Every structure is written in structure tokens, then in C-alpha cells.
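Quick notes on the structure that follows.
One protein chain omitted, others in place.
Chains: A, B, C, D and E, in written order; residue numbering restarts at 1 for each.
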Amino acid sequence: MMYITRRERFNAAHRLFRPEYSDTKNMEVFGKCSNPNWHGHNYELFVTVKGTVDPETGFLINLKALSKLIREKIIQKIDHKNINLEVDFMQGQMASTENLSVAIWNELEKPVRHLGAKLHCVKICESENNFVEYFG
Amino acid sequence: MMYITRRERFNAAHRLFRPEYSDTKNMEVFGKCSNPNWHGHNYELFVTVKGTVDPETGFLINLKALSKLIREKIIQKIDHKNINLEVDFMQGQMASTENLSVAIWNELEKPVRHLGAKLHCVKICESENNFVEYFG
Amino acid sequence: MMYITRRERFNAAHRLFRPEYSDTKNMEVFGKCSNPNWHGHNYELFVTVKGTVDPETGFLINLKALSKLIREKIIQKIDHKNINLEVDFMQGQMASTENLSVAIWNELEKPVRHLGAKLHCVKICESENNFVEYFG
Amino acid sequence: MMYITRRERFNAAHRLFRPEYSDTKNMEVFGKCSNPNWHGHNYELFVTVKGTVDPETGFLINLKALSKLIREKIIQKIDHKNINLEVDFMQGQMASTENLSVAIWNELEKPVRHLGAKLHCVKICESENNFVEYFG
Amino acid sequence: MMYITRRERFNAAHRLFRPEYSDTKNMEVFGKCSNPNWHGHNYELFVTVKGTVDPETGFLINLKALSKLIREKIIQKIDHKNINLEVDFMQGQMASTENLSVAIWNELEKPVRHLGAKLHCVKICESENNFVEYFG
Partner (left out) sequence: MMYITRRERFNAAHRLFRPEYSDTKNMEVFGKCSNPNWHGHNYELFVTVKGTVDPETGFLINLKALSKLIREKIIQKIDHKNINLEVDFMQGQMASTENLSVAIWNELEKPVRHLGAKLHCVKICESENNFVEYFG
């Protein structure tokens, strides 16, 4: 079993808040991330897939195809966007990094299988000090 | 002449556009950065000051004092904020990294002098591929 | 199952040696790390916790609370300190990175549980070329 | 169970192609990596070993010995070399990062055991956007 | 005067040697870099331009245009190539990083002026430990 990881990057605005909370409670739970005027991040996305190596090509997966897939399914929809307002696969959810990793997993799992590999991990770095990992 | 640099970080939302431009022209000039729903970045700010070394302390400047100054004058006003809407020293200006570096220079120049040093450079990294430097 | 990681940093002095060894044997086993006059490092500490995501907040854990916990239990006791002489949770042990990761695990395991998550990994980078990981 | 990782680096030229493929097919499958005139990379190699900590030394393994081993078995044979033409443990194989990780695993597994630890993972970063991990 | 920098990356093979030198002398002067079978690097290219900020756009230069220019003039010609054999602007020269920075300067100086800015610096990182800077 071999694992290969592709990194892609995107920039986006977001906000963490619950409309039914008071401003005070939103600030208490979500802190500065609840700012009604939004804030944003440079996100790093690491997609790890696993599988066996094709003895003819020496490849687990064609990395160019994996990169193209991530760009089409994720980056084009989220880069330079507002995660709360504009990203279809995040609608109806809190725009946390945890939820984002699950949503990206759900978008990528099937198409990665069509490339002949198995999605293993979605990792998102929101800053140099914080990252989440989701293994399905 | 000695130079010392302090790095601080902030996250913010912004948008590049001119209200008098059509949507098409804004897209043409500013690309994805003109998204009306905002996007954002993890910004890195490098503040370089110059001066002579105090032979008693071996310091050009007290770095803790410099860090405190940058946090009070800049980071507290811009971190987790919307640069276009909420940052006083950016009002009435295009929220570009170039303009941001000039505005931060203007906020820091005098208070750095009060710490006994001279502001030399404001550098802002907007992504791992782009940065600006302003020397006053 | 979701995993989230918080990075914190500290600087410290340490020394690797056994008092019952001769100087020659200490040098042979521990090399330059046995220097009686100490040396030091910028350590990076990565604390990974696991758990389920709260559907109301979208959080596995409040990262601010996790950061505060790591700072109170670990960073305040070890930052700008001498690990051999001053860090209570390292007393009576060789000040190796391996032992440090176990000791930090032991300090954090229970309080992380009080935050509603489960400690998964303590990773410590001693230099850009060396790191240890301990999973309990 | 403790895990410790040592990073070593090497620069090398390589090429991905199959002699029985036409130039067009090589380009289709391997893209720019099939360039007959070679290209190259700065590779980062992360070798992770696992084991128990010796209570006398506080070490899982002597890192200097691990580093020396990796340099003798791998780096000296591959650094500033042509992977396809000059690296004995890659002969007869496609010079992909996947195959390289398996070949390095095979070179290191037994000698790591002689150092009293168990090889856990060989990770190779070919660029800042791509890496493979092999766990045997 | 404002400075803005764009980073682009390329991978290439090269070799340092003089045909009129003996193998021994080539090894003595150029070391492992003289390997007749080539080796390679992940190069990082930082292009810094200077100029004044357009008050209407807040831009010194359109970074997308600068990136496009660097890709057309440099990256397309050198990425995944052999610098000695295939890169037109390096023909007849030693494939050192110093010479590469001068050659890239010469390729970019005029077209950068057509974008309304002035080329200030070409910086090339050949490894994490070595880089050159050329200011014309």
C-alpha cells in the first residue's frame, strides 16, 4: 500500500456564527471569527490517496489528473470566494475547517475512485499553527 | 548600522474594485480579487528597523516593545477584520498590498522613532508567491 | 473521527549526559549534546487531538481553549528555561526529545479530556531534520 | 511505541519513460517528465523508525547513527546522480517517486533493525506540492 | 518607490564542467556538480520589480501579467529541461546559478519595462542553503 499526497492552495473569506445566537454569545463561542464583516485565510489543502503502484508506469495515480480533479471539484468553487455565501458544498453548514474537510472528502471520494485510487486523508491548514485531518 | 526585523501575522478579508467601474471592467482589471462577496488571506508582516546597538544592552531596540507597538497600531485593527470596511488607516484607498504597506509605514514611522530606532522597511507577504516591500 | 492539531513553540536549554558516565563515555554516547555548559533549541510542539465535531459549532474542540491549555501546562513551564534544571515534569529523566514527548503527553492527556477531546499525538521538532512522535 | 524521523536531502536527475512506448505515448503518460534530456529535483527524504526508548539514554535510536546509515546506504549513491543510469538500487525500474520510496525501504529495513529499531515509513517529497509515503 | 516580488518555480537538470578540463580537474573545481550523467534541482525564482503605485488600481504592476510574462519568457523554456542542452538563453555559458540569474535578467528586463515597471532583482534559490541575487 502506497500513499501519495497532492497540495493545492486557495484563498477565501468566511465567518463563524449562528444566526440564533446573540452577538455576545457568537463572540463568546467563536471569538474574532464571528466578525460580521468577514475575515479570510490562505488555506492549504493536502489530499492523500492510497493504492498500489502500476508496474508499467511506476505510478499510484497520475498526479496531473489528481491535481486537475482537485482544481475542478474544489479549487474553482472556493478560491477567492466567500465560503459561507458562495460554495455550494458548504451550504447549510458552519464554515469551520472541520466541516470543510468533511465536505471536501465527500466531493472527492467518488472521483478519486474513478482515477483508480482510494481517498485516504483530507488535511486543511488554516494557519501555520492550526490544521485538521479527516480520514472518512 | 544594524537592521532588525520582527514578523507579525494577521488574517483579513478584502476586495479590489472601483465602484465606478462596471462589473466586467472590475473583473478585467482585478480578476478574482474583485469578488463582491470578499475573499481573504493570511498576511505576514515584516517590520524592519535600523539604528545603532546600545553597548549596555546589546540591543538595537527592545524587540518586545517593537512587537507590542506593531500589535497595538496594526494587528489589533486589522486581524480578523475586513480591510475595506473596518480598518481606519485604509479608508478611502484601494485595499491592495501596495497601499497596505504604505499605510502601515505611515502608522509605524513616528512610534518607531519614539522607541529610538528608524523604520527601514515594511514587507507584506500576501501568499507564498507574492510580496511587496516599501522603504518610505 | 476528526483530528485537529495546534502548534506551539518554545526555546529552551538542555544537556544529555549521565552523571555516572565518564566525560569520555558521555561524549561517545551523547556527542556534542553532552556539553556541560548546555546548548539549546527552538522547539516546535504539535499537539493533535481527536473526537467528533459538534454540529452546533462545527468544532471538534475550541482551539483557543486548547492553545490556552498547552500554554498553561507546558509552554509557561518550559519556554526560555533549562529543561534539566527547571522543568518540573522532566525531573529525574534524561532530557531527550523522546522523553519530553512522553512527559508532555502525560501532562496533557487528562486536561484535553476535560475539553471534550482525546489526545492523539505529541510531536516535537528539535531541528528541521529531527522530530519525534508519541501516540501514548 | 515511539516514532522518530530523520530528514536527509539529495539532488538528482531522472526521467520517466518506457523505451517500448512511442515518443507521443511517453509524453501522453509521463508528460514533461519524459524529456529525453532529463530534468531533476531537490528531493527531501524522511525516514521514520519506531521502537521503545532506552531508559538509560532516553533514546529510541542514536540519531547520528541513523543519519550515518541513511547517508551511506542512500545519499552517497543518489546525491548529484542520475537515478535512471547510476543508482544501483533503482536499476530496472521506472524512476518514479513511488518506486524510489520502495527501493529505499528495501535498502534501509535490515540495517535499521541492526540499530535496534524498526523502519516505519519512507517519505519522499519531490516538490513542495507532491510527496509519497511507503509503510512497507 | 515600491517593490513587488513574484515567485515562480521550475525543475531542471544541469551539469557544471569545462570540456577542455580533465575529469580530475572538473571534479576538483566543480565537485559532484560535474557528474557527466547530470543531476538536477527544484529551483525557486524570485523576480522583483520596482515602480510607483497607480492611484486608480493601487497596483505597482498587474501581478497576473508579471506571472504570465515570467512563465512565457523563462519557465516554459526551462521547466523540466536540461539547462545545458535545451535552454536557448543559456547556450554557450556555464550552467551556474550566477550565470542563470544574469541570463534571466536579460530575458526579463525589456518586457518588464513594457509592463510599466523596472526590473530590480532576480533571485534564484538552488537549494535551501544557497541562493544568488543579481541587480543588473
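Quick note on the criterion: a residue touches a chain if its C-beta (ideal position, glycine included) is under 8 Å from a C-beta of that chain, and two chains touch if they have at least 3 such contacts.
Predicted model, so just to flag it, every value in this text is computed and none were measured.
Asks: Using the touch definition given at the top, which of the shown chains does the missing chain touch?
Replies: B, C, E
Asks: Among E:Tyr3, E:Phe59 or E:Tyr134, which residue is in touch with the absent chain?
Replies: That would be E:Tyr134, which touches the missing chain.
Asks: Mind listing the chain C residues that contact the chain we can't see here?
Replies: For chain C, the residues touching the absent chain are 9, 11-14, 32-33, 35, 37-42, 79-82, 85-86, 127-128.
Asks: Can you list where chain E touches the absent chain?
Replies: Here the touching residues of chain E are 16, 18, 29-31, 93-99, 101-102, 128-135.
Asks: Touching the missing chain, which residues of chain B?
Replies: Touching the missing chain: residues 1-8, 48, 53, 56-60, 62-64, 67.
In the analysis below, only the chains that are shown with their structure count from here on.
Asks: Stepping chain to touching chain, what's the minimum from chain B to chain D?
Replies: Tracing touching chains, the least step count from chain B to chain D comes to 2.
Asks: Among all other chains, pick the one whose mean CA position is farthest from the mean CA position of chain E.
Replies: Centre of mass proxy via C-alpha means gives C as farthest from chain E.
Asks: Calculate how many whole Å lie between the centre of chain A and the centre of chain E, each centre taken as the average of the chain's C-alpha atoms.
Replies: A distance of 34 Å separates the two centres.
Asks: I'd like to verify one number: the distance from the centre of chain C to the centre of chain D, where each centre is the average of its C-alpha atoms, in whole angstrom.
Replies: Measuring from centre to centre gives 29 Å for this pair.
Asks: So which stretches of chain C touch two or more other chains?
Replies: Residues: none.
Asks: Mind giving me all the chain pairs that touch?
Replies: According to the stated criterion, the contacting chain pairs are A-B, A-C, A-D, B-E, C-D, D-E.
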